[in-house]
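As you look at this complex, bear in mind that one protein chain is not there, while each of the others sits in place.
Labels for the chains are A and B, by order of writing; each one numbers its residues from 1.
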Amino acid sequence: MNYLYAFLSGGAICLLAQILVDKTKLTPAKILVLYVCTGVFLGACGVYAPFVRFAGAGATVPLTGFGYTLFSGVKEAVETQGLTGCLTGGLTASSAGISAAIIFAALWALLFKSRDKNI
Amino acid sequence: MKALVFDKAYISCCAAVGGALEKRGPLGNMFDITAEDSYFGTGSWEQAESEMSRLSVNMLLKKASLAEKDIDVLLGGDLLNQCTATGFAANSLPVPYLGLYNACATAAEALLLGASLVSGGHAEKAVAAVSSHFCSSERQFRFPLEYGSQRPPYSQNTVTGAGAFLLERSGSVRVTRALIGKVTEKGVTDANNMGAAMAPAAAQTLTDFLELTGERMENYDAVVTGDLGREGSALLAKLLESGGVASADALDDCGLIVYGPECRGVNAGGSGCGCSACVLATYFWQKLCKKEIRRMLFVGTGALLSPRTVMQKQVIPCIAHLVELESI
Partner (left out) sequence: MDKNSYLKLASKREKTSPCLKNCLFAFLSGGAVCLLGQAMKDLYALLGAEEKTAYSLVAVTLVFAAGLCTGLGFYDKAARVCGAGLFVPITGFSNAVASPAIEARCEGAVTGVGSEIFKIAGPVIVYGNIASVIYGVIYYIYLCFAG
């Protein structure tokens, strides 16, 4: 059942973004920014945590999940460290994904060369 | 404003280089050189475009049995920042060089300037060379090539191609008249819909030319725009109609010819400096030589934008230059 919920939730979040792409002139970059901020907002509203329990990876894998990670990191850090937690919490919690993206991207830049996508 | 009338200016030879996608298109076997390797044996997309431009000029010289020293001036340009593709190509030639930029209207611009220099007696032999490369243009104007993005169906595909023309005081195709276009816009800001942005410029230049010379659309076997694509071509027909110019069957567009009118896999058709240059140097050159087309108007269209002006949400100013050609 977990798998079905993950599939449906993740799919629905992507579908919503696709509607924004096709029906508005919003660029993907703007939609992604909107999604991350929405994740933080929904986390703050207390909606996203139950959603993660329900949908699992269907909630954490889309970019709203990245926003939620930032949120939960800040929340925890503020509770333990006070005001400095605002600055340390978000990136600490999301560091695995960001660092992985940087390290691997540097590796890919060493290994691969860009290609003509028309062929 | 007045139309330029050339006493003696001819295109005597031309050469075209195309990429892999262009090779698979309907003009595939008309190119002088096509490459499966989009890098053209170089290490970067910018160098690839430059190499393509150099190949087209070298091919032209070979076809015309000329040496570099016979060329009085090379007029050319491309879409890259600071026109580096053509500049670097000129460095490896070396010939007297003038770099031009009018976006995708550069082919028409180079032809009309070359014809002016030749007709005015300032040059015996002038070469007009223009290029564009899909990959270097994507890099400069859109996204990295590997970035997964969807393009809207009204967007156009930059042609990987280079065209070179030799202008002399004698030859098989005469450049009779030309009109330098005025920069126009009708409020289009969407850089994905270049056709819609450029159509008003094409309409303006075309109507101005017909008015100035008293010619009619019916007097031409072909009236060809540079790269309006599916969107722009339809809008041009509407604009001409509303301006009282009967848009005859003669109207066609290089962006719709280069990949075929169905534009399979390229959304609304081809674009880029190389688009109009390649189509003129292959498809129309052959028709002019066979006298299937006796008189034609070649209207190069260009959108004078940069990625920055697009981000600043500025309107897209466009230009169209017209060249009248006659087969002799």
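In the analysis below, a residue touches a chain if its C-beta (ideal position, glycine included) is under 8 Å from a C-beta of that chain, and two chains touch if they have at least 3 such contacts.
Note that this is a predicted model, so its numbers are computed, not measured.
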| item | value |
| --- | --- |
| Positions on chain A contacted by the hidden chain, ascending | 2-3, 6-23, 28-29, 31-33, 35-37, 39-41, 43-44, 55-58, 60-63, 65-67, 70-71, 73-75, 77-79, 82-83, 85-87, 89-91, 94, 96-98, 100-102, 104-115, 117 |
| Interface with the unshown chain - residue positions in chain B | 43-46, 139, 143-154, 186-188, 193, 196, 200, 230-231, 234-235, 238-239, 242-243, 268 |
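Methods note: only the chains that are shown with their structure count from here on.
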| item | value |
| --- | --- |
| Whole-Å gap between the CA centroids of chain A and chain B | 44 |
| Contacting residues of chain B [partner chain A, same complex] | 19-21, 36, 38, 45, 134-135, 144-146, 149-150, 157, 160, 190, 265 |
| Residues of chain A defined as touching chain B within the complex | 21, 25, 28, 114-119 |
